[in-house]
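See structure below.
Excluded from the complex is one protein chain; the other protein chains are retained at their positions.
Think of it as A, B and C in the order they're written, each chain with its own count starting at 1.
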């Protein structure tokens, strides 16, 4: 069982109607995507063609920050606010879609962009599924 | 002149149609609100009535994370993405409104909640104004 | 293979003398510990005995921030700076030791503190091992 799952299971109060499996999947996707985007920005920075990758780097940096914040908001259950949860999930979908699209453009040239595009797609999808499961 | 203003003025490329005064005001409001919410969560934690302030603390923590991320996204101009900018500004408005409302409820009892409510209102307003100025 | 490992393998330049297995283990431990500490702070907030857990919550919040930043610094390889790497690893050891000790005190009462203490010990140990492997 993952640590994120164990933490959810040991939360002392009722979690309400949220879908626990989708919540854990989304937290883990956000945490992983944030790390991947941070590493992809840095890998792009070390490419000889860095001058062609500046928009990709910027998108990576935004996506890292937004995924990290989304993972934090989703890790808190006290005083759950469905409106704020919905808003940050929508923003995270936008960030992951943008970064995934951008990295996919370079995927044939840069293996790190292939890995990053996959992490972004997975996080985008996990955010959409959790969003759909919110009442 | 503020440091955020100096950094904007020294950006080497064209900033496009964005309203520079509103952008600087919004960056500064986000940075200040993030620090204030971090401090307010901690001040609530040291109140004898902490058990009544748990939702306020959670809202403070979310607002701190979201304001910080919004300030970072707004501090980047390379490869400007109006959709992502709009999405994070809307989320920041939601977070600041929620935190400002919550802190305002305790404002008569806790001076730190008065200061924090003011910072949240200012940041909410700065985000709304920048959002309205986006094309 | 983990995503952090794949990102390390696809870094376009030489990684130098750093121990890759220890680096990946440390990045993953930091990311996981950050999420666990964020969740533990929130779980403590929902305990009926929250008033007795305020130092634990504060330690959790610090540890979450420091582990997250350490994970970010370790995910960057361009312009590797051994002094800064050593400094942040030492700070992360201090934060994880403090948080692990604090959570261990409550472990018999709160399952989330048991899970969090384990995550902190694992991250502390991973940071110590990577630190020892730096030249």
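Descriptive notes on the structure:
Everything that follows uses one rule, which is that contacts are C-beta pairs under 8 Å (C-beta built on N, C-alpha and C of every residue); 3 or more make two chains touch, one makes a residue touch a chain.
Model, not experiment: these values are computed from the prediction.
Of the candidate positions C:21, C:49, C:84 or C:132, contact with the unshown chain belongs to C:84. Check B:25, B:66 or B:119 against the missing chain and you find that the one touching it is B:119. Think of the hidden chain as still there; on chain A it touches residues 41-42, 45-46, 48, 50-51, 54, 57-58, 61. The set of chain C residues touching the chain not shown comprises 54-59, 61-62, 65-66, 68-69, 72-73, 76, 78-79, 81, 83-84, 87-88, 90-91, 94-95, 98. Think of the hidden chain as still there; on chain B it touches residues 3-4, 6-13, 27, 31-32, 34-36, 38-40, 42-43, 45-48, 64, 68, 71-72, 75-78, 110-112, 114-116, 119.
Everything that follows uses one rule, which is that only the chains that are shown with their structure count from here on.
Among the chains in view, A has its Cα centre nearest the centre of the complete protein Cα set.
Per-pair counts of C-beta contacts peak for the chains A-C.
Shared numbers divided by all numbers used gives the overlap of an interface; between chain A and chain B this overlap exceeds half, so the copies present the same residues. Averaged Cα coordinates give chain B a centre that lies 27 Å from the centre of chain C.
Within chain C, the positions touching two or more other chains are listed as 42, 45-46, 48.
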